[in-house]
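To start, the structure itself, in structure tokens.
Excluded from the complex is one protein chain; the other protein chains are retained at their positions.
When the chains are written out, they are named A, B and C in that same order, and each has its own residue count from 1.
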Amino acid sequence: MTPHVLKHIISFKKLKVGFKTVRDTAKAMIFSREKWILAFLEYQKPCDETFAVRCKGIFFEIYEVIPLKNRQLEIICNNEIAPDVFCLTLGGILFNEEIHPGQFVNIHVPGKSLRRPISVSRIYGDRIDLIYKIVGEGTEILRNIKSGYLDVLLPCGNGFDLSAFQNEILIIGGGMGVAPLFALTSEAIKQCKKVTVIFGFRSPKDAILEEALMNLGVDYHFCFDSEGVNVVTMREQLGMSHMPFAACGPLPMLRALCSMKDADTVHERQNLINDDIYGQLSLEARMGCGFGACMGCSIETKQGMKRICKEGPVFNSKEILWDKI
Amino acid sequence: MTPHVLKHIISFKKLKVGFKTVRDTAKAMIFSREKWILAFLEYQKPCDETFAVRCKGIFFEIYEVIPLKNRQLEIICNNEIAPDVFCLTLGGILFNEEIHPGQFVNIHVPGKSLRRPISVSRIYGDRIDLIYKIVGEGTEILRNIKSGYLDVLLPCGNGFDLSAFQNEILIIGGGMGVAPLFALTSEAIKQCKKVTVIFGFRSPKDAILEEALMNLGVDYHFCFDSEGVNVVTMREQLGMSHMPFAACGPLPMLRALCSMKDADTVHERQNLINDDIYGQLSLEARMGCGFGACMGCSIETKQGMKRICKEGPVFNSKEILWDKI
Amino acid sequence: MGQNIDLSGMMIDNPLIPASGAFGYGMDYQDFFDVNEVGTFCTKGTTLHPHKGNPLPRIAEYSGGMLNCVGLENPGVETVVREYFPKLRNTYHKKVIANVCGFSVDDYIKTAEIFDREECVGLIELNISCPNVHAGGAAFGKDPSIASEILTEVKKVCRKPVYVKCTPQCPDLVLMCKTLEASGADGLVLLNTWLGMRLDIRTGKPILSNITGGVSGPGIFPLSLYKIYEVYKNVNIPIIGCGGISNGRDVIEMMSAGASAIEIGTELLTDPMALPRIKKELSELMDTYNITELSEIIGRAHK
Partner (left out) sequence: MGQNIDLSGMMIDNPLIPASGAFGYGMDYQDFFDVNEVGTFCTKGTTLHPHKGNPLPRIAEYSGGMLNCVGLENPGVETVVREYFPKLRNTYHKKVIANVCGFSVDDYIKTAEIFDREECVGLIELNISCPNVHAGGAAFGKDPSIASEILTEVKKVCRKPVYVKCTPQCPDLVLMCKTLEASGADGLVLLNTWLGMRLDIRTGKPILSNITGGVSGPGIFPLSLYKIYEVYKNVNIPIIGCGGISNGRDVIEMMSAGASAIEIGTELLTDPMALPRIKKELSELMDTYNITELSEIIGRAHK
């Protein structure tokens, strides 16, 4: 880890495991980034993504590195990839395994009071891709920022739990819900799972990520409302209606995915939630903070109140109280 | 005038004087900058700073060019020239004789609600210099903007009236008040007046514009509070206490300049305003708009209420009601 | 696409009205845009006699806009109708809303009466809500009985529609507005500025000469919007919405909450080109959201 990296770390938690030269340091020191950088530059002590060693008088101190959740990431590119849909690549210090598929970042959009939550849709080295749709004032501002830095909180939320799936996983996305699912698909393939992807869009011109899925060599199916096929009917056609799945998309779609397969319309399915189907669902909410402090995003679940930004955004379909969301 | 110039002009008032091919145009046309530019680019008709000619069907129309008071000016440089004092050079479309010494610009500082009024201290071709001191949040933001464009209203206010002076003029500035007086000095010299300049600063390190005055070859005198000399005592020393003057600076200084010369202290002078001395004084006020709409800057004068941003900032010393400001 | 609005018989071709105190007497924006683009505009608050207003400083800032304690500086109604209106007519060809203020009931009556006779006045706006004067102003606007007395008397001498501009400092605004409706108000203008203050960070003392000032600008928008929403539920006369509007989206929201038209103050002062900009934004939004007749969205939040 270079000195450069240190700028992006605020706290070094003192390692709990013993180490001969470890000794107590003033709290103030631990939380003062500037002093750390100074000390580091002065002594050029080794430091990696997991441990930081600091020279204090005649002692060495060893700390566990806790990456700061608030970082300034550089805009690498920000281009339109479909009508009103942009891919924003951010670069900077990202730690190994720091971000899991299904987690999101919370972006300060200059001029806006509240941050905007956007899922991470690709994670590669020191870069991440975010795919976002222009829906209002914040995304409208974001589309026009082509360089510089963004103030970002990351990673936020829990992400999908791939370990809960056996060898096979069905990944279902609708609209912008496909964004986090691309990260999930990549990860599932890395873990050698058998993956089937169903992505639904309003019409072929709204489709995104097809080339990327192709490059992954994954079995994927696109369907379009404009052609009368949605992800639920597609799932039926593929005979996969009882397969465990991970999904992200509009609420009616998620609801329908958790319903009896033999109901005729999405409307009917709403009352026919089928608890035999296991799914991991990523939900959305307007957020105040994005890191659990404000209760602005809580929903009632079978296990009590849960915050979409912290205990979520990914929920087990079986814990959802469908009449409460 | 190049097509580029047209971007900075909003309104083309139809010339009142007759012209064979002139005919009425829809109001909408007159106020639509975009359409004008289009029309201009299309027909490449001649256009200068005073007149614009436009081809409409088989007719030519001739308009008087009215420069838009709201312009985007480019930041050419923005450097510290004394402790906490910056010189900001802005460039862009400026029209001949558009700005007079003593007038100011009203700058939108990104992130701030109200604009900041700053005097123009040098006018040269398509550039102006502004000299400003860091005093609060707005100037603090401004000092850090090193490139790009600023949204500026210009020119604002009346400016000094050099024609009211005979062949000689005494120019007196205190602190940041010297800023507009440099423009005035240049202009007075251009008009072949005999100019004497007295600038007062807190201490020698705060002094600015000395080199510029030297280059103008003008007779100038600097004085410093730290050395126990202020502009009033300097004026007495030079035996110029009854000479007509133009001044800008803190209110107590302006008040003292208009007082009986034989009062001992500034405090005493406040009650001894001497109406025999003719001065043009540039005043300051917190401003809401800077263009006369809000009455946020009005003072009572012998001629009734006057707006510092519109009828001012330069006032005849004889119209000031000293107990009202 | 229609933007016509009917304010108790005064027809305006778009709902954007520069608010009182932010547009002088209509002659300060000519270097920025064609002032005929406004729906109509409100004059600076005008009193029977010339009024000097408060000493400087009259202006302070906050991150959501500004504070002012101008305190109704104006040349008096006689000068306005005799000198300003004739000049105004050279460049402005629509009607105006005359913002009338006073320090006694009698002041209001006489001032309104003079304005009412003017050809170019389309509507009288009774300002019982100026927070920056010590007599009259918002003091009247907090008490429904005084407010309705002023209104009743003014109505007797005016043939033109009379709207009342209320203050958010009124402890029970809904009651106030219902009382005004019952007393014959043709419409309401909601709201004048909110009382606030700023202190000088060095001395700790108030910045404004009057200690407090009226807070305006985008920072108060959700507060105004809510008040208009509440009053709309309780009255049947037109409401002109005002407070923090800075773009086309705000206009749509304010009208959805119940405003028939809207006034814009602070945004015009900080961006003198705001009016044509907002007008353009509004047209674009009407396109985007398939609003063919703007008047149809008035109060749709309640439906």
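As a convention for this text, contacts are C-beta pairs under 8 Å (C-beta built on N, C-alpha and C of every residue); 3 or more make two chains touch, one makes a residue touch a chain.
All values derive from a computational prediction rather than experimental measurement.
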item: Left-out chain, listing which of the shown chains it touches; value: A, C
item: Sole residue of C:6, C:83, C:172 or C:293 that reaches the chain not shown, by the stated touch rule; value: C:172
item: Contact partner of the left-out chain, one of C:59, C:100, C:166 or C:257; value: C:257
item: Sole residue of C:225, C:240 or C:261 that reaches the chain not shown, by the stated touch rule; value: C:225
item: Those residues of chain C which, in the complete complex, touch the missing chain; value: 60, 62-64, 67, 171-172, 194-199, 201-202, 204-206, 212-213, 215, 218-223, 225-226, 229, 246, 249, 252-253, 256-257, 285, 289, 297, 300-301
item: Touching residues (missing chain, whole complex) on chain A; value: 10-11, 27, 30-31, 66, 68-70, 108, 112-115, 153, 285-289, 291-300, 305, 310, 324-325
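Everything below uses one rule, namely that only the chains that are shown with their structure count from here on.
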item: Chain-level touch network, classified as line, ring, star, complete or other; value: other
item: Chain occupying the most central position, where position means C-alpha average; value: C
item: Farthest chain (mean CA position) relative to chain A; value: B
item: For chain A paired with chain B, centre-to-centre distance based on mean C-alpha positions, whole Å; value: 54
item: Geometric centre distance via CA averages, chain C-chain B, whole Å; value: 33
item: Centre distance in Å when chain A and chain C are each reduced to the mean of their C-alpha atoms; value: 47
item: Contacts with 2+ other chains: residues of chain C; value: none
item: Shared interface positions of chain A, touching two or more other chains; value: none
